[in-house]
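Worksheet: one structure, shown below.
As you look at this complex, bear in mind that one protein chain is not there, while each of the others sits in place.
What follows is chain A.
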Amino acid sequence: MKERKNIKKLLNIGAICFAIVLLYIFNQVFNSFQMRIFNLCGIYVILALSLNLINGFVGLFSLGHAGFMAVGAYTCALLTMSPDMKAMNFFLEPIAPWLENINLPFGSALIVSGLMAAIAGALIGAPVLRLKDDYLAIATLGFGEIIRVIFTNTQSITNGSLGLKGLAKIGWFNASSESIWWIWGIVILTIVFMVRLIGSSYGRAFKAIREDEIAAEAMGINLFKHKMMAFVIGAFLAGIGGALLGHLIGTIDPLMFRFLLTFNIVLIVVLGGTGSITGSVISAVIVTVAMEALRVLDGNIEIGGYMIQGIPGMRMVVFSLLLMIVILYYQRGLMGTNEFSWDILIKRFKPSKH
């Protein structure tokens, strides 16, 4: 048994080293378009994992993710933007004086944006987590929209509906080659964190709450504490994901954080399997790549000599259909609640002893 544990530890470290080598190679061979998609994949992995923690593991149907991402994205953008750039952005109404000269390096700004999103999560979670099922979904959806509306109207802090432009590139040195390390570094950290969290007694308590609240409570599990914990951690990661997304795209505005963004993440989580870390990771990569690959559908299509005028957003129909099919016929999604594990691989490659 102990030997097995050591082997697994070595395999884990090996996998991370392999991932780093892969990242290095990708950084060399990908052109800027491919790089952008690859980075976007990473961001969606972080976002999917954060939503899966809340929806999949604790079973709280939350739809307020875009709100937390907005908090993270705006915090990070405002903290890293230089005073000159701020002056350029805020031409309609000047920026609030206390914000004008704040300038933090990217790393610390990222952590602060996660914390701000976590605080927003705690403030929203405290009243809302008493609700269940659909009611919780509606309430969180409402709060997500409220955050967006607030951001549209606080002109002197967020520049309102004009949004913020010219966000710094991800990283310390303002170089494009740096973002892959930041994004995928955080992806690896998030995965390791999630695996450890879910394997801990907290993780078991989360699953127990998902399975049966009354039984969980009777076993002495504090429902509110655990729900709150998952919600706040999820919001923290969503804030970080939002911040990275903003800096990757380079411009943010409140409209970006509509419900549609939450829908994309819900789609990834459901397709991958609610309650599976592996599923979320795989599905985030597939969906992000597919969203780009299917752009063909948005353009003009020629079928048998007929020219069909392009409809923007046509590719989303594919995903909506896919979601319906999965929910109707294959609710487990890609992985169900299963996880990738070395045990299965070891068993497969070990020659049997008979």
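FYI, a residue touches a chain if its C-beta (ideal position, glycine included) is under 8 Å from a C-beta of that chain, and two chains touch if they have at least 3 such contacts; residues count from 1.
Everything that follows uses one rule, which is that contacts and distances are computed from a predicted model.
*Asks:* Name the chain not shown, per its UniProt record: "Acyl carrier protein", "Histidine kinase", "Ferredoxin-like protein" or "Amino acid/amide ABC transporter ATP-binding protein 2 (HAAT family)"?
*Replies:* "Amino acid/amide ABC transporter ATP-binding protein 2 (HAAT family)"
*Asks:* Among A:L141, A:A208 or A:V269, which one touches the chain that has been omitted from the display?
*Replies:* For the chain that is not drawn, the touching residue is A:A208.
*Asks:* Where the complex has a chain not shown, which of A:L63, A:A139, A:I221 or A:M335 is the residue touching it?
*Replies:* Checking the options A:L63, A:A139, A:I221 or A:M335, the one contacting the hidden chain is A:I221.
*Asks:* Over the whole complex, note the residues of chain A touching the chain we left out.
*Replies:* On the chain A side, contact with the omitted chain comes from 201, 204-205, 207-208, 210-212, 214-222, 275, 337.
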